[in-house]
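The other protein chains are all here in position, but one chain of the complex has been omitted.
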Amino acid sequence: MSRTAIFSRVRPSRVIASVVALLIAAIWVFPVYWMLSSSLLPNVVLTSTRPRFVPWGGSWDNYLSVLSGGSFLRALAISLQVTLIAVAVSLIFAFLAALAISRFKFRGRKSFVLAVLFIQMLPAEGLFIAQYKMMSTAGLLNTVIAVSVLYIAAVVPFTIWMLRGFVAGIPAELEESAKVDGCSSVSAFFRITFPLLAPGLVASGVYAFLQGWNEFTIALVILPRQDMRTLPLWLRSFIQASQARETDWGQVMAASTLVALPVIIFFLIVQGRLTSGLVAGAVKG
Amino acid sequence: MRGKIAALALGVASALVLSGCVASPQTPSGQDTGPQDITFWLIGNDTPQSLRDYLVGQYKQVNGGTLTIEEQTWGDIVTRLTTMLPDSANTPDVTEIGNTQSPTFTNVGAFADITDMYSQLGGDKLLQSFVEVGKVEGRNYTLPYYFGSRYMFYRKDVWAAAGLTAPPKTLAEFNQSVVALTEQNPKAIADFSGFFLGGQDWRNGVSWIFANGGELAKKGANGQWTSTLSDPATVKGLTQLQELQLKASKAPSTAKDQSPWLYINDSDSITDTAGAVTGSTTLAAGTIMAPGWAHWSIGDLTKNDAGRDVRQWNDDTFGVFALPGNDGKPAPVFAGGSNIGISAASKHQAGSRELLTIIFSDTYQKMLGEQGLGPANKDHMSTLGTDQFAQALIDSASNSKLTPAAPGWASVEASNRLEEFFQKVADGADITKLAKEYDDFITPMLNKK
Partner (left out) sequence: MRTHHDAATLSAVRPAVKRRTRFAPYALILPAVVVLIVAMGYPLAWQIWASMMKFGLAQQFGQPPQFVGLENYISMFTTATTWGVVARSLTFCLVNAVLTMAIGIGLALLMNAVGKAVRLVLQICLLLAWAMPVVAVVTVWIWLFDWRRGVVNSVLTELGLHFTNHNWLGSALGLYFVATVIVVWMSVPFVAFAVYAGLTQVSEEVMEAASLDGASALRRFTSIIVPMVRPVLMIVGLLQIIWDLRVFTQIRMLQDAQTPLDSDLLGTYIYRLGVGSSDFSMASALSVFVLVITILFSIAYVLSLVKEDS
C-alpha cells in the first residue's frame, strides 16, 4: 500500500468494503457490458422478448457495416482536433487564472470569481442563434477553431475552480520552504507545486476532454458541413438514419462503442496518473 | 490572409442580411446565366444513391456547375434551417423540408417564389395536398418531393383463428373485427392487441377523424385558422378511436408511432448455441398501421446467405390492406413525405431553378416511383409497381391528407399538445369537454407567425 487508508488497520471492514466495491463495480459496468455484448449481435435477436446476456453467435458484422462508409474516421479526426485543442488551451488558461486567484489578492478579484461562477449557469439550449450569428459573421463556420473557442469557454470556468482548489490546497509554505532551501521560484513551482497539482490537472483535463468529446448542440450549429462532423454528430446522424427505418440496435451499439473507445483508451492511460502514488512519490522525491 | 478578409466580408454581408435586408423581392433569374455551383439538402436517407448520382450528373450536363448534395437528419433539420436558411453566405440553395414544417417556413419568406414555374413543373398533376402546404396567398413556394402513406399490416393466421374475414370492407367492419380479435385472443398471448396503436400516436390516429369527415383545423373566411377538435365530425372519429384504444389496443398510452412492427412478428425460433429456446414469442398484435417499408422488418426469422438472422416476409402469415373508409373506399390517412423549395436567400436562383426542372422531369419522377417513393406527379404513380405493397400504397395514398397548412402548425406539433390530447382520449377522457379545452390551446398557436 502506497497510500495510507483511513481504515487500514481494520481488516474485517476491509473485506466487507471490497465486496461492496466489487458489487458496485458490477452495477456500474453492466450498461457498458450490455452495449458491447449487443454490438456483436444481429438486430432480430436483440428485438426478441427475452434478453440474451451472453452474445452467443455474435460477429463483427455490425462493426464492419458501421465502418464501411469511412465517415467514422473523418469524424474521429475532427473530434480529436477539437477536443485536444480545448483540453490543452483550457488547462493552460485555467491554471494561470487559478494561480491568480489563489496566490494573489487584487482589485476585481471577487468580481472575476463571481463572474466565472455565474457564467456557467446560462442554459445552453437558447444560445444557438447567437452562437451561429457570431461565428457566421466572423466567417468561422465549419472551422475547428470556432468550436474549440466555444468549448474552451464552456469548460474554463469549472477548470479554474477545480484547479483553484488544488492550488489553494498546496500550502504556500511548501514553496516558501523550498525557496529557503535554495530553489528559485520557477524551480520551486515545478518541483513542488506542479506535481501536487497533477491530479487536479488530470481530473480537469478529463472533464474538459469529456465535455468536448460529448458536446452536441454547438457542433450541430457551428459545423454544418458533412465532412466537418464531430463524433457525436456522426453518432446521432447514424442513429437517426437507422431510426428512419427500423432501428438496427446492434449497429447503433457498435457505433456507440466506436465513439466510446478513444475515450476509454485515453482514460486507461490517464487512470494511472489519477490513481498511482504519483503525489506522495513526487513530494518525497 | 486574403481568404480571411474575404471571409470577413462575407460575414459582414451575412450580418447585413441577418439584420433585415433579406426581404427585398427576388430578381427574376432568367438573366444570370452560366454555371453555378449549388448545394441541395436532402433529409434522411430515403433518396437512394443512384438518384443522387443522377441529379449530380444531370445538373453538370444542364448547367455546367457542380451540385453538392448534403444529407441532413430529421431530428435536427429545424435547427439547421432556422440558422442557415436566412444566411445568404451559407444557405443551401435548394432544400427538402418536412411537409408539416413547410407552412411555417413558407409564411416567413424563407423560400423563393416559384409560381411562374408551377405549370412547367407539373402543375395540377402534382399532389395538391402537398402543393397546398407550400402556398401563401396563392403563390407557390414549395412543391411536393415525394410521398409515402401508411397502411395496415395484419396476421392472416391470427385473424383466421378468430374466424374473422380479412381484409375488412368498411371502417365499421375494421373497428368491430379488431375488437373481436382482442377479445378472442386466439393464441392466448399476454396483453394481446387486436390492433396495436400507441395512445399518443396521432399521426395514425388522425385517420379515424379524417375518415369521419373531421379535420384538425379549418381556415375561416377571414384567413384565420381555428382548431376543430370539438367539431361533431371530429368528435365522432375520436369516439371510434377511443373505443379502439380501450378495447383493442394494449399499447402504452404514452407510445408514439415507433417500430410497431416489432409486435406483429413471432420470435419463437430464437435459440442459443446449444439449441435451447431462449426467446419466447414477441407476437403481441394482430394488426398494426405502418409505412410501407415496414415490410422489410416483418416476417419469419431466417438466416440469409451470410448467416445473419433476418426477417423474411411470408404471404401465408402476413398480409396488407389499406384502411377502408365508411364508404368502402380507402380511408383518408395521413400522408408522409416532404416538400422541396429554393432558399430565398440563395445567390444561385438560376441554377436552383434548373435543379427543380430536373427533379420534376419525367425521368426523375419515374426513378422515384421505381424506388418505392411516391412520385410528386400523379401521372407516374404506376411506376410504383404492381405488387401488394405498391397496391396498398397507391390505394391508401389515393385519398390521403396532410396536416393543416396553418402558419403556426410547426408550433402546434412542437408544443406536444396533440400527443397530450390523443393520450387523454386513449385513457378514456370525456372527449367533448377535452376537445374544447385543447381547441382553446391550439387555435392561438395556429395563427402565430
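We just call them A and B in the order they show up, numbering each chain from 1.
Keep this in mind: a contact is a pair of C-beta atoms (placed from the backbone, for glycine too) under 8 Å apart; a residue touches a chain by one contact, two chains touch by 3 or more.
Keep in mind that this is a model prediction, so the values were computed, not measured.
Among B:V56, B:V78 or B:M117, only B:V78 touches the chain left out of the display. Only one of the listed residues, B:D37, B:E173, B:E243 or B:E420, touches the absent chain: B:E420. The chain omitted from view is touched by exactly one of B:D191, B:D327, B:D387 or B:D430, namely B:D191. With the whole complex as reference, residues 1, 3-7, 10, 13-14, 17-18, 20-22, 24-26, 28-29, 31-32, 34-35, 47-51, 89, 92-94, 96-97, 99-110, 112-131, 133-134, 149-150, 152-154, 156-158, 160-162, 164-166, 168-170, 172, 196, 199-200, 202-203, 206-207, 210, 213-214, 216, 231-232, 235-236, 239, 249, 252-253, 256-257, 259-260, 263-264, 266-268, 271, 274-275, 279-280, 283 of chain A touch the missing chain.
Residues of chain B that touch the chain left out of the display are 17-18, 20-23, 78-79, 82, 85-86, 104-105, 107-110, 190-191, 200, 252-256, 258, 262-263, 282, 284, 344, 410-411, 413-416, 419-420, 423-424, 445, 448-449.
Here, only the chains that are shown with their structure count from here on.
Those residues of chain A that touch chain B in the shared complex are 42-45, 47-50, 52, 56-57, 59, 61, 128-129, 132-133, 136-141, 220-221, 224-226, 236-237, 240-241, 243-247. For chain B in complex with chain A, the touching residues are 4, 6-8, 10-12, 14-15, 18, 44-46, 70-71, 73-76, 79-80, 82-84, 87, 89-90, 258-259, 261-262, 267, 270, 272-273, 278-282, 293-294, 296-297, 301, 306, 308-311.
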